[in-house]
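Missing here is one protein chain; the remaining ones are kept as they sit in the complex.
Then we have chain A:
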Amino acid sequence: MKFAVLVFPGSNCDIDCYKAVKDTLGEPVDYVWHTATDLSAYDCIIVPGGFSYGDYLRCGAISQFAPVMNEVAKAAEQGKYVLGICNGFQILTEAGLLPGALRRNESIKFRCHDTTLKVVNYKTPFTKDYAEGEEIVIPIAHGEGNYYCDEETLASLKANNQIVFTYTNNPNGSVADIAGICNERGNVVGMMPHPERAVNTLLGSEDGKRMFSSILKTWRDTHGTASVR
């Protein structure tokens, strides 16, 4: 299974994501520059955290038009796995690959600490190694992680089981305590917390590890079936 970690000018969690894949899974992973126009070689695309294009105008607003984002949309359409973390989540909402928007934290503070998340949907390709309702510890680091969507969108997120993680102690004012969501098909996930910063007990938690192992497991399951045919 081959992973791409996108790199925008201003990405600063790209190395963490790269290492999380390499060290946790031992699978091939490449850094892919924002100007790239071909992602066909990759099975999973990680849009990392940071401050792409300096977060000018709004976080993720300018990145949504980076050439590589057309390819991300194509990959999502093809059913490949796309994981947006923090600024990556903001980019995916701006690009329209996920519903809603991220606003400034209600407290106006940049929040940087461990949070406890509840795994609401353990059936996505990214969460299969978790148990339903399991509580996990994953750090956050953001000033604009306050998820917003209107009531209609929230109702459809709930109806389609698109809420993947919620905070047990909402740190930013997000609607319905939402920490992460997926698209209807479940192959695109966006989340504000950083699973790549929780892959080793040395980092304080290794609860993020299973997100990466879930993706690999799902991929192996589907490709195993394909090869039997």
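As a working rule, a residue touches a chain if its C-beta (ideal position, glycine included) is under 8 Å from a C-beta of that chain, and two chains touch if they have at least 3 such contacts; residues count from 1.
Keep this in mind: contacts and distances are computed from a predicted model.
**Student:** Match the chain absent from this complex view to the correct UniProt protein name in "Phosphoribosylformylglycinamidine synthase subunit PurS", "Outer membrane lipoprotein-sorting protein", "Glycerol-3-phosphate dehydrogenase" or "Proteasome subunit alpha".
**Tutor:** Per the UniProt record, that chain is "Phosphoribosylformylglycinamidine synthase subunit PurS".
**Student:** Consider the whole complex, including the chain that is not shown, and state which of A:Cys149, A:Val164 or A:Ala179 touches that chain.
**Tutor:** A:Cys149
**Student:** For the full complex, which residue in A:Lys2, A:Arg58, A:Lys128 or A:Lys217 touches the chain that was left out?
**Tutor:** A:Arg58
**Student:** Just name the one of A:Thr35, A:Ser107, A:Ser156 or A:Thr222 that touches the chain not displayed here.
**Tutor:** Considering the complete complex, A:Ser107 is the one touching the chain left out.
**Student:** With respect to the chain omitted from the figure, which of A:Asp14, A:Glu71, A:Glu94 or A:Asp207 is a touching residue?
**Tutor:** Of the listed residues, the one touching the omitted chain is A:Glu94.
**Student:** Need a quick check: the contact residues on chain A for the chain that isn't drawn.
**Tutor:** So the residues of chain A touching the missing chain come out as 57-58, 61-62, 65, 93-94, 100-101, 103-108, 146, 148-150, 173.
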